[in-house]
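Written below as structure tokens is the structure these notes are about.
Missing here is one protein chain; the remaining ones are kept as they sit in the complex.
Chain nomenclature is as follows: A, B and C, assigned in order of appearance, with residue numbering initiated at 1 for each chain independently.
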Amino acid sequence: MSTDTEKIGRADYPHFLTIPTRWMDNDIYGHVNNVVYYSYFDTVINAYLIHAGGLDIHAAAIIGVCAESACRYRAPFAFPQNVEAGLRVGHLGRRAVRYEIGLFAPGAPEAAADGHFVHVFVERASMKAVPIPEEIRAALEPLKPAG
Amino acid sequence: MSTDTEKIGRADYPHFLTIPTRWMDNDIYGHVNNVVYYSYFDTVINAYLIHAGGLDIHAAAIIGVCAESACRYRAPFAFPQNVEAGLRVGHLGRRAVRYEIGLFAPGAPEAAADGHFVHVFVERASMKAVPIPEEIRAALEPLKPAG
Amino acid sequence: MSTDTEKIGRADYPHFLTIPTRWMDNDIYGHVNNVVYYSYFDTVINAYLIHAGGLDIHAAAIIGVCAESACRYRAPFAFPQNVEAGLRVGHLGRRAVRYEIGLFAPGAPEAAADGHFVHVFVERASMKAVPIPEEIRAALEPLKPAG
Partner (left out) sequence: MSTDTEKIGRADYPHFLTIPTRWMDNDIYGHVNNVVYYSYFDTVINAYLIHAGGLDIHAAAIIGVCAESACRYRAPFAFPQNVEAGLRVGHLGRRAVRYEIGLFAPGAPEAAADGHFVHVFVERASMKAVPIPEEIRAALEPLKPAG
């Protein structure tokens, strides 16, 4: 992962989703609460898995569960504002994938926040780890950095 | 307010805001949780007050606080999906306004949910009710149904 | 339902659950956001259905879905604070139940907020309304007002 002083730009992310903030995202200090950033993370990730990877969150026998997540907060967001969530795949293993996410204010060249999120794929009934389904793997491949 | 069997259509609402659902809006039953509908309500309302009425939620001396809200749930929403939130003003008093909100699936002629929300305007420091500020009143007038 | 000026006391509710507020319950105005009150409502209701009525939210073939909810806000809550949520049954029909909820500050004789919530019971797979399961009905009976 990038160091604390590294700039994270839009070119680092091949996929973007725009997520509008909501009134209740703001906390008592007038900015989007730190917790809410993670809801932007799992929204951009799961929307991608559903739309590009065919994940059926209602009935799929194999699902992704979060094993680890992290976020660094560099500049605040606030309601009302759009958040542009960039997504890439940092590591694609046999049973797990590490997503890397950058959150950008509209038009801003550098991320206001960036983080990662690890999905381990499990059999829904037993919660045992299993290989990433092929359709999902095929959708994740194009999100890996070139080279 | 309309009765339970009345159909609520898009023409009933002069203002609309599109609000995408988020992953965590879904509850264990696979649909948007009943609580989250109210976050759509206060998002469409406050976004309108800020953009059309000049409300400064960080510094305004007079703010709107919720005195009452209600929702009827007719059909479910789920992630991923857009919610089209319609807004009108049912009653505009001296110190309070009653908003009426309809939530529509994209393209659907009838509301999947509808409800109301009453803002009482108060002096922020004392929480005492005060007249609705003129700039906000002027923004709310056009949301009243035509005579 | 009681009128706006009626006082709602603790004796009106046969069952109570204490719900601590959370940091992010506070909104930019420094009080618990109006939306969050409804999460207290469905927490006291579903905890009761699970503990007293044997509802299995993971596997039950019949579940309760929210058809209507409402809340009147009389006095604010804030983090950190406990909310004491009182629950009673206002109407127990064949397929639906109307809960009435009062939210109290610790030690306060009158509710800071009160509202209602209607559950319609449905077959989970088809979402068709069905009679309230007997075990749940038996648990709800004692929450009806005497007389």
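To be clear about the criterion, a contact is a pair of C-beta atoms (placed from the backbone, for glycine too) under 8 Å apart; a residue touches a chain by one contact, two chains touch by 3 or more.
Because the structure is a prediction, the values reported are computed rather than measured.
Taking the complete complex into account, B:24 is the one of B:24, B:75, B:92 or B:129 that touches the chain left out.
Within the complete assembly, residues 19-20, 22-24, 26, 30, 39-40, 42-43, 45-47, 50-51, 57-58, 79-80 of chain C touch the chain that is not shown.
Residues of chain A that touch the chain left out of the display are 28-29, 31, 33-36, 38-39, 41-42, 57-58, 63, 65-73, 76, 117, 124, 127. In the full complex, chain B contacts the hidden chain through residues 23-24, 26-30, 33, 35-36.
Please note the rule applied: only the chains that are shown with their structure count from here on.
Distance from the centre of chain A peaks at C, each centre being the average of the chain's Cα atoms.
With centres defined as mean CA coordinates, chain B is found 29 Å away from chain A. With centres defined as mean CA coordinates, chain C is found 22 Å away from chain B. For the pair chain A and chain C, the distance between mean C-alpha positions equals 34 Å. Of all residues in chain A, those that touch two or more other chains are 23-24, 26, 30.
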